[in-house]
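Missing here is one protein chain; the remaining ones are kept as they sit in the complex.
Labels for the chains are A, B and C, by order of writing; each one numbers its residues from 1.
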Amino acid sequence: METNRLEAFSDGVLAIIITIMVLELKVPHGADLEALKPLLPVCLSYVLSFIYVGIYWNNHHHLLKACRKVTGPIMWANLHLLFWLSLFPFAAGWLGENHLAALPTALYGVVLLCAAIAYSILQRYILKNQGSDSKLAAALGRDFKGKLSPVFYLVAIPTAFYHSWISACMYVGVAFMWLVPDRRIERAVAGEK
Amino acid sequence: METNRLEAFSDGVLAIIITIMVLELKVPHGADLEALKPLLPVCLSYVLSFIYVGIYWNNHHHLLKACRKVTGPIMWANLHLLFWLSLFPFAAGWLGENHLAALPTALYGVVLLCAAIAYSILQRYILKNQGSDSKLAAALGRDFKGKLSPVFYLVAIPTAFYHSWISACMYVGVAFMWLVPDRRIERAVAGEK
Amino acid sequence: METNRLEAFSDGVLAIIITIMVLELKVPHGADLEALKPLLPVCLSYVLSFIYVGIYWNNHHHLLKACRKVTGPIMWANLHLLFWLSLFPFAAGWLGENHLAALPTALYGVVLLCAAIAYSILQRYILKNQGSDSKLAAALGRDFKGKLSPVFYLVAIPTAFYHSWISACMYVGVAFMWLVPDRRIERAVAGEK
Partner (left out) sequence: METNRLEAFSDGVLAIIITIMVLELKVPHGADLEALKPLLPVCLSYVLSFIYVGIYWNNHHHLLKACRKVTGPIMWANLHLLFWLSLFPFAAGWLGENHLAALPTALYGVVLLCAAIAYSILQRYILKNQGSDSKLAAALGRDFKGKLSPVFYLVAIPTAFYHSWISACMYVGVAFMWLVPDRRIERAVAGEK
């Protein structure tokens, strides 16, 4: 019951983030295919960001289910994560409007990186709260994906200034890697009950 | 309890979608009837889209009530549905601003079609999860409406390039057909308890 | 438990409506008092509309607490109410930008009137569902306020074309009349328990 309101608030913020991103898809003035064309990259960037927010919601859902008591630091670590996620609409909109230009592509990676770091901080606080011998800790194990993603982002950010499409591919690749929900936690929680 | 957060998140997204559509009704600069006139088609398209999102919320509500456990694929099938529904404000705004021009009318149908397909995928995953001999499966039966709607959309999309008002009538017609909530599932769930 | 999701969805929509109205308060370009001045009427119209949505949320809260089972017609009556409430940001924005011009003042009244009618339809469906001898029915009694408000709106709409400030005063007056929450229902529900 303690975590209910934190979940509800995070759900609210995530639901709004995922939905206001679509506002970057500005209704064009013309009514022909020409008018739709410049929207294609915006649309692709929207799809990618939608998937990323979906991944975060998914993992956040599982992580919080493993959390039994919300403390002050957990609350703020959660808000910190929401802050970086709230920059997704901006980063996605800028990326979409500039066809993989260097700086927007790099900035998109920076936002992804910061969100990943914020998530791992939140995870650490919840782990600390549960005890390092908890099932959650065992389930996360070496946390392969969580440690690999920031490395990819760190490589993708400077790469954006040389071959921005490689960076874009890396963002897409990491998303695919995460599309499978974090079954480790899922399993551990199920086993605990 | 498992499905609570999925419901809450979907409700949040649907509530935002249904409300930001009204942002397409831009406040006009004049204060006379002339200023309101160009808003009439936008308003009609808003009403139709509001009804469609209402229908989806309604059916989604009943469908999730029949779902007992949320799995990874169900979560992603749900997000996939929300993605297509999130394009309603864009499609409705473009349709409203262009008085039934061919392409916007067709695109509106494409979004409707994709949402319908996404809904049926979600339904299939929940059915699979419940067992095909479940009451939900029996209740859905031949799923008359669910199978008829995509056919209408498929006919309406090419028709938009010849007589777009016929397509518009079809969209309105399908909405009317769905306005009656999915009592089959409602009944089955009630019977199960 | 049946009414939970209807409440949650309505809360979501009302929370968004009440918040996106503030988006009509566009950030001015200048940084002096001159830049703020044209925002004053927009701000006043925002305050009034905020109070109206607050009143609706309040009464809706009490009404739904008296409702035990959500039926199809109740769901649609509720969506119908939310539709008219969703037009508040538009009506408030237009009124605020045009300093009590005739048509925007009248339109504001039309939206208020339609929302009031939609509310009374929802109330009727819930009453029908509870039986006319229910405590809710007894509590509502002659429903003085609910019957008086539409009369005021009906008078205010044509008046807007002659002396729009009289209409505005009437809108403010009705809001004041409603500011006291609907204790009749509150009391009846408490008595029932």
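Methods note: a contact is a pair of C-beta atoms (placed from the backbone, for glycine too) under 8 Å apart; a residue touches a chain by one contact, two chains touch by 3 or more.
Only a predicted model underlies this, so the values are computations on that prediction, with no experimental measurement involved.
K.L.:
Using the touch definition up top, pick the residue from A:Ala101, A:Ile117, A:Leu154 or A:Val172 that touches the left-out chain.
P.N.:
Touching the chain that is not displayed is residue A:Ala101.
K.L.:
By the contact criterion defined above, which parts of chain A meet the unshown chain? Give residue numbers in ascending order.
P.N.:
Residues 5, 8-9, 12-13, 15-17, 20, 23-24, 72, 75-76, 79, 82-83, 86-87, 89-90, 93-94, 97-98, 101-104, 107 of chain A touch the chain absent from view.
K.L.:
Considering the whole complex rather than only what is displayed, give the residues of chain C touching the chain that is not shown.
P.N.:
The missing chain touches chain C at positions 7-8, 11-12, 14-16, 18-20, 22-23, 25, 27-29, 31-33, 36, 47, 50, 54, 57-58, 61, 179-181, 183, 186.
Going forward, only the chains that are shown with their structure count from here on.
K.L.:
Give me the C-alpha superposition rotation for chain B onto chain C, in degrees, nearest 5.
P.N.:
90
K.L.:
Report the chain closest to the protein's overall CA mean, measuring from each chain's own CA mean.
P.N.:
Smallest centre-to-centre distance to the global C-alpha mean: chain B.
K.L.:
Where the centres are mean C-alpha positions, what is the separation of chain A from chain C, in Å?
P.N.:
37
K.L.:
With centres defined as the mean C-alpha position, give me the chain A-chain B separation in Å.
P.N.:
Whole-Å distance between the two chain centres: 26.
K.L.:
Send over the residues of chain C in touch with two or more other chains.
P.N.:
Residues 12.
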